[in-house]
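Note that this is a trimmed complex: some chains were dropped, and none of the rest were shifted.
Labels A, B and C are assigned to the chains in the order they are written; within every chain, residues are numbered from 1.
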Amino acid sequence: MGAEVELLYDVPRLEEKFIIRALKNFGIELKLTNVKYSPLSWSDHAAPVALVRPISMIRAIYSASLREAVGAKTINSSISIMFAGDKVLTLSRFRQAKIPFPKSIIAFGSEAAEKAGKIIGYPAIDKPPIGSWGRLVTLVKDHQTLQSIVEHRELLLSQSVKTHIIQRYINGGDRDYRVLVLGGEPLGAIMRSAVKGDWRSNVARGGKAKAVKLDEELSELAVKAAEVIGGEFMAIDLFHDGEKYLVNEVNGVPEFKGFMEATKIDVAEKLAKYIKLVLRR
Amino acid sequence: MGAEVELLYDVPRLEEKFIIRALKNFGIELKLTNVKYSPLSWSDHAAPVALVRPISMIRAIYSASLREAVGAKTINSSISIMFAGDKVLTLSRFRQAKIPFPKSIIAFGSEAAEKAGKIIGYPAIDKPPIGSWGRLVTLVKDHQTLQSIVEHRELLLSQSVKTHIIQRYINGGDRDYRVLVLGGEPLGAIMRSAVKGDWRSNVARGGKAKAVKLDEELSELAVKAAEVIGGEFMAIDLFHDGEKYLVNEVNGVPEFKGFMEATKIDVAEKLAKYIKLVLRR
Amino acid sequence: MGAEVELLYDVPRLEEKFIIRALKNFGIELKLTNVKYSPLSWSDHAAPVALVRPISMIRAIYSASLREAVGAKTINSSISIMFAGDKVLTLSRFRQAKIPFPKSIIAFGSEAAEKAGKIIGYPAIDKPPIGSWGRLVTLVKDHQTLQSIVEHRELLLSQSVKTHIIQRYINGGDRDYRVLVLGGEPLGAIMRSAVKGDWRSNVARGGKAKAVKLDEELSELAVKAAEVIGGEFMAIDLFHDGEKYLVNEVNGVPEFKGFMEATKIDVAEKLAKYIKLVLRR
């Protein structure tokens, strides 16, 4: 093959285009694999480094896993993508490492969810363990609304999506902070605010992003969260409750277009440079 | 609390009843938690050992994860249940450890699945990465049938179930071997044969089980597979292709009623004894 | 076969048991067909009358349709079960017949649903066209909650369940009236009230039922609704908005256990008697 880096992807976003250009600028031999169309096998020959970029979490985990099986170094590793992609596993890691996060309860069925709602109180956040861009994350204002949400969720087939994380709503939960961490170093930070009429700050939902200073608390917390989850290139999302930061979630296949625009940091170039160093080891 | 062991379950099977009786016989203080009805939290107080028995893989992984987060030793650990419960992750571990398994290809979409079918050839096995009791495991006799199966699978919502593991069909694939491994030691082995008209040997499908001698090859392979996946109490399923054993899959929350009947080995008692030792450490 | 009446059912409820007993008391030769286990064909020989009682709306419509195709008289006819079972078709019939119902708008997607919510105003009711026992019927208190419900509904596979009927909430919507109509005559009426904590009065949700007097307005409206939908044995559910009755929905395979208990009217006996007359025609 000869390629030094294999880019595993499914739907190429602007991010993947930036990454490809940056890798080429560093003279890295690149192989592109669209995992939607190419079957993958446990006897494939792999490039030394696999950069794992599928949007679908399952495709990202599985393609990373197959490449690791035949000796490639993956960025990120399958296990860190799995831990980052599942909010229950993320919070368990955080709990072990004493990383602060909003008070949360997990419920597997309607009865448990209703108990959990009463314990947490309203307004509460209800979200499934898996999902991106704030999908199905619901601001639940009262118990009756929780019952309706639970009833809807029961009809979905996936046991994972039937699982509820019921979480205390953080005042100021319509804005959050995102720090990108690469190889244990924070690249910068942005703050995102929800558009009027929504309360989720996800850029994919039209949330506005602006660069903010990386203070020490933010920086340390983000680096620690990335370390605990085990990813080399990660986005860490945090709330501030007025007193301190709380980590909300992490992303193991981070989008960074909004971050680049707000901070003017060339994330793709920094990633390519990092991979160049990895290849030299 | 006072309990030494917490039994986490959802639907109590005969196995759980046997386990409860055996633990009580050993004088172990037991707490029963039906995770379907009890919300679980990252600030719960946990017993020293959590025995993880939910039938639902997701519930098993999550409830193990929450107990580990607050310091409990889990049998099995969340990560071993996750690796055992997902056939892609299982095979990647096997590949790294050079454990033999049937030639397999993974495909994320219809186009990739059709390519994979042509590479493996027919008859082939098509199965999703996740699922128990042989559900959706299909013996695919020709390419047109593969296309129909793929088309059906596309309509299912879960990305995981849309993923195809296309596998070479092993002659004699209508019988398999199951070894139970506890604390690194094999307890015994059974052979299961499919009933006429089916080709899957799962006991849940009416497959007949009989005790077989644990030969050295079977024993070593099973113990190694359990070790690689990381579980303390595991069931290992294997095929024999006429020449050698191939590991098919592993189970991190094993059923053992059929095994007990065929071998007369009191699995529950052995498990309780093992837990007693763990508690003394 | 010789049977005069074929009872088509899937899950036998108390209602079906009462019906079987009553038909036998009238000396009617009966054939029982569980449509879950018996395939049905367009060349089956049919009894003169088919009593259509599957709980599943699809099974009820299809089994009625097949029996009509080979000459049976069905109670109710496939088309009346279809119209009754789909709230969009029901309301269209009502509109044509000038039967009053709560102001309603239909929306096929999230954008249309949000427009509809603004037109109707809050609180509103959001429900899918198909479904029993109040399932997924949601009391939506504000626009943000509507957005969350719409987002959940989008993930369900069925286009029908993705369709929203957004309806003005009727004050007093936590109680409703049910009239049973048989052969164009009202049998009686009950009023159902929601249990505390819910707002849906369905008996299946624990709603309390009591007999009420059939006043003329209620009686005329119910008979007219049954006639417009075309069913011979129907339950008609109505609200009272303080001024007048509004028909909410109709049921083409009515449950009547709660009605019998509250009114002491032997519905099964009346039904059997009616069928006896039909057979004599």
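Annotations for the structure displayed:
The rule is short, and it goes like this: a contact is a pair of C-beta atoms (placed from the backbone, for glycine too) under 8 Å apart; a residue touches a chain by one contact, two chains touch by 3 or more.
This structure is a prediction, so every number in the text was calculated from the model and none was measured.
Because every chain is the same sequence, the assembly can be counted simply: 3 are drawn, and the full complex in the file has 4 copies.
One rule holds in what follows: only the chains that are shown with their structure count from here on.
For the pair chain A and chain B, the fraction of shared interface numbers is greater than half, so the two copies use mostly the same residues to meet. Per-pair tallies of C-beta contacts place A-B first. Chain A and chain C have centres, each the mean of its CA atoms, that are 46 Å apart. Each chain gets one centre point, the mean of its Cα atoms, and the points for chain A and chain B are 29 Å apart. Across the assembly, chain A contributes residues 156 that each touch 2 or more other chains.
Those residues of chain C that touch chain A in the complex are listed here as 135-136, 138-139, 141-145, 147-149, 151-153, 155-156, 161, 197-199.
Contact residues of chain B toward chain A in the complex are 10, 35-43, 56-59, 61-62, 65-66, 68-70, 78, 82, 88-89, 91-93, 95-96, 103-109, 111-113, 115-116, 119, 129, 156-160, 163, 166.
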